[in-house]
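Data block below; observations after.
Right after this comes chain A.
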Amino acid sequence: APAATGKLPVLHYVAEADLAGLDPIWSTAYITQMYAELVYDTLFAYDEHYTVQLQMLSDAKTSADGKTWTLTLRQGLTFHDGQPVRSIDCAASIRRWGSRDTLGQELMKATDDIATPDSQTLVFKLRKPFPLLPSALGKVASSMACIMPERLAKIDSHTQITEAIGSGPYKFAKDKWVSGSTAVFERFDGYQPRPGAGSFATGGKVAQLSQVIWKTIPDAATSTAALQAGEIDGLQTVSSDFLPVLAADPSLQIVKSTVATIPIMRFNALYPPFDNPAIRRAILSVIDQTEFMTALMGTDNKSYWQSGVGVFSPGSPMANDAGLGVMKGASPANIAAAKQMIKDAGYKGEKVVLLDPADYPASHMPAMVAADLLKKLGMNVDVQTMDWGTLMQRRASQNPPASGGWNMHFTTISGMNNFDPAGHLALRANGKQGWFGWPTSEKIETLRQAWFDAPDQATRKKLCVELQMQVWQDVPYIPLGAYYNASAFRRGWTGISTQMPLFYNLRRT
Partner candidate 1 sequence: MIAYVLRRIFSAIPVMLFVAFFVFALLSFAPGDPAALLAGENATPDDIARIRANLGLDQPFFTRFFHWIWRVLHGDLGTSLFTGQTVGHMIAQRLAPTFSLMVLTMIVSVVIAIPAGAWAAWWHNRWNDRLVMLWAVLSFSIPSFVVGYILAWIFGLKLRWLPVQGYVQFDQGLWASIQTLILPAFALGAVYVGLITRFTRSTLIETLSQDYVRTARAKGVSNRRILFRHALKNAAVPIVTVVGSGVALLISGTVVTETVFAIPGLGRLTVDAILRRDYPVIQGVILLFSFLYVLVNLAVDLLYTVFDPRIKY
Partner candidate 2 sequence: MPIRNNIEQDGRERVLDIRGLTVGFERDRQMVPAVRDISLHVDRGSTVVVVGESGSGKSVTSLSIMRLIEYGGGRILGGEMRFRRTGGNVIDLAQASDETMRQVRGAEIGMIFQEPMTSLNPVLTVGEQIVEAILLHQRRSAPEALKEAQATLDRVRIPDAARVMRRYPHELSGGMRQRVMIAIALSCRPQLLIADEPTTALDVTVQAQILHLIRELQREMQMGVLLITHDMGVVAESADRVLVMRRGDLVEENETRALFAAPAHPYTRALMAAVPKLGAMSGTDQPARFELVREQLVEPAGAPVAMPDDALDPSTRSVAPALSDAPAKKPDVVLSVRELVTRFDVRSGFFSRVRRRVHAVERVSFDLYAGETLGLVGESGCGKTTTGRSLLQLVQPDSGSIYFDGVDLARRDRRSSRLLRRNIQLVFQDPFASLNPRMRIGDAIMEPMIVQGIASGRDAQRRAATLLEKVGLDASMARRWPHQLSGGQRQRICIARALSTDPRVLVADESVSALDVSIQAQIVNLLIDLQRDLGIACLFISHDMAVVERISHRVAVMYLGQVVEIGPRRAVFENPQHAYTRKLMAAVPIADPTRRRHAAPPLVELPSPVRDVGDEPVVAPLVEVGPGHFVARHWVGGSY
């Protein structure tokens, strides 16, 4: 009721980046996904144990052969424009999502037809069983299958939707949006939460705030000061160096994320020297994740990072420590051995073009450490500094390094993408079709496909161990450790989710 809304508090929150676009399918940027969690709802969703639950659905049934799924929508779901949520909206939304998301593409490959017998029912007719269907439709935070009105969902997935009409707990106040500065979300009074308590992205998602105001403060020193001065309530990302200071402030609380972010080193497998897996293995052998993580996080905040990280996100069901010993560290002996390996592999002193995004610390720091390491290995490193915008374009270029291409770059993989092989892009080894770097490894691809087809969790886990061992062989990329984002809130805020920033269930006491 509006009267009650007036009494609800307002949250002033500094998000890690500026909300750039309004279409979570069109753009895979993390900030857009955060926005999507507020504005949109999904058919399924994960709970805090990472198991899939019904969200917009009241029921989901699969046929005995696993080739038919019948999904029933809950009653009374409405979009922000007041229209009811119908099954055709869902079907169109899923098709649009399915044309972009990797897991969605897998699902679409398996799907024959999505029928909508009535406005509440959605029937998936599959060519082959697809046990991961609920997981796919319930993806959280990375390219989620958000449900939007059919008229919007029919827009080509490579064209941006500039309206924000979902059925989530908060409405996007587009008239108050100042890109680069403020994005305002208002409580959607027509939202129908599930009964029961909220758990991660599912359960009773109850909006306890009248407004969520995202502020963009591009300068870290300023956003920290704003938090200290009490001008904002929450700060999504606290620079590691500030952790001791903010932790000591009695008016603040630090919230550690439970989902790791993994910085990675990525090779361009199309051109020498990194077209040669032996050289990639040589580099793998001298990686010391601790060194990379200290450079990024400092020595004082050990609880916020960890080394010994394999292919899958630490703590996630598929994570394992198979073969981690291949990363032996950069002791002089190891360096010497690796040098020899590189020589034996036929390195002829080709230039290594290393892309260094100076305005993006999470990639800049590892780049600096890596450049240092490659020099020690006697490689001919050419560090090319650029802004993130240039890097994003540059890394998409399949040209030779000398003419606009590259050899090595750094990025982070985060959220639930790397919980399993499904959304794990860096793992893919499908050549020029794949993600930037374009490694080819039939073995990895085969193992990945097997994972999709695996009947149960135990088999999947076993396959993931094999996958990880294969990664140490083919080295499409190297994980450099994992860190846990720390956010800070003023005291008095509770219900802060630790998987990713979510704003339902958050309240002030």
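Criterion: a contact is a pair of C-beta atoms (placed from the backbone, for glycine too) under 8 Å apart; a residue touches a chain by one contact, two chains touch by 3 or more; residues count from 1.
Selection rule: all candidates are chains of the complex that A comes from, given by their letters.
No experiment lies behind these values; they were computed from the predicted model shown.
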| item | value |
| --- | --- |
| Touch assignment for chain A within the complex, options 1 or 2 | 1 |
| Of all residues in chain A, those that touch candidate 1 in their complex | 18, 20-22, 26-30, 32, 100, 102, 142-143, 156, 158-160, 162, 177-182, 215-219, 221-223, 225-226, 228-229, 231, 359, 386-390, 392-396, 398, 404, 411, 413, 417, 423, 425, 433-436 |
